[in-house]
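Read the structure below first, then the notes.
Note that one protein chain is taken out, while the other chains of the complex remain in position.
Up next, subunit A:
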Amino acid sequence: MASASAPEKATQERLEKAYAAFQEKVKRTVYLDNISPQVNIPVIRTALGQFGNVVNVEFILNYTIPFDIPQCALVEMENEKEAAAVISEMKNFPFMILGMPRPARALPAKPEMFADRPSPPNRKIQLRWVKPSDPEFEVGKKLKQQVKRHRAETNAMIKLQLAEEEKLAKQQSEQLKTNYKKYEMIENIMQDGTAARLARYYGVNLGDD
């Protein structure tokens, strides 16, 4: 059959264009995580709206990690510059969404994060059924087992990290409570006049200068 005829060329061009458009999209998309479960699309839009024009927000649903992980989202900005601005701002200053003090994290998006991505045109996938008698079959077996092991390792690490996060949260919560208590105490003495009386007794000036 004739090669690269008009209709085939048209499809090919279409595919290439779609792929190029996708790559461009990736460049201007920000990956956001450490997001609270209460956060939804409008919240993110307003949150990142201050950095530029938010074109689209999509959450990456968790299908395979057996833990309660914070939400992740892909935020598509209007251009690459805005995306870069988001990332650098959030890197230098803690940006909090719908709660404190845990900040959200922004990273540049990668193609693998998009579930509905187009495949690169002109790519040929090779596939092979390996015979049991072929020595590569044993290698295949080892690799398969390795996959399982690696998955378990990753899960274990995630579990560990989640536990550490809990610890940190707890610790901060304690810290916050004690701080608040101290603050309240001070507030109280100031308000009910005890501080003023003590100041008079000791001859200390409580004024603000």
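By our rule, a contact is a pair of C-beta atoms (placed from the backbone, for glycine too) under 8 Å apart; a residue touches a chain by one contact, two chains touch by 3 or more; residues count from 1.
In this section, contacts and distances are computed from a predicted model.
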Assuming one chain is omitted from the figure, identify its UniProt name from "Symplekin tight junction protein C terminal-domain-containing protein", "DNA (Cytosine-5-)-methyltransferase protein", "Myosin, heavy chain 11b, smooth muscle" or "Embigin". "DNA (Cytosine-5-)-methyltransferase protein"
Out of A:Ile41, A:Ile60 or A:Ala195, point to the residue that touches the absent chain in the complete complex. A:Ile60
Residue-wise, where is subunit A in contact with the chain that is not depicted? 1-2, 5-8, 10-11, 31, 33-34, 36-38, 43, 46-47, 60-72, 89, 93-103, 105, 107, 110-119, 124-132, 134-137, 139-144, 146-148, 150-151, 153-154, 157-158, 161-162, 164-166, 168-169, 172-173, 175-177, 179-180, 184
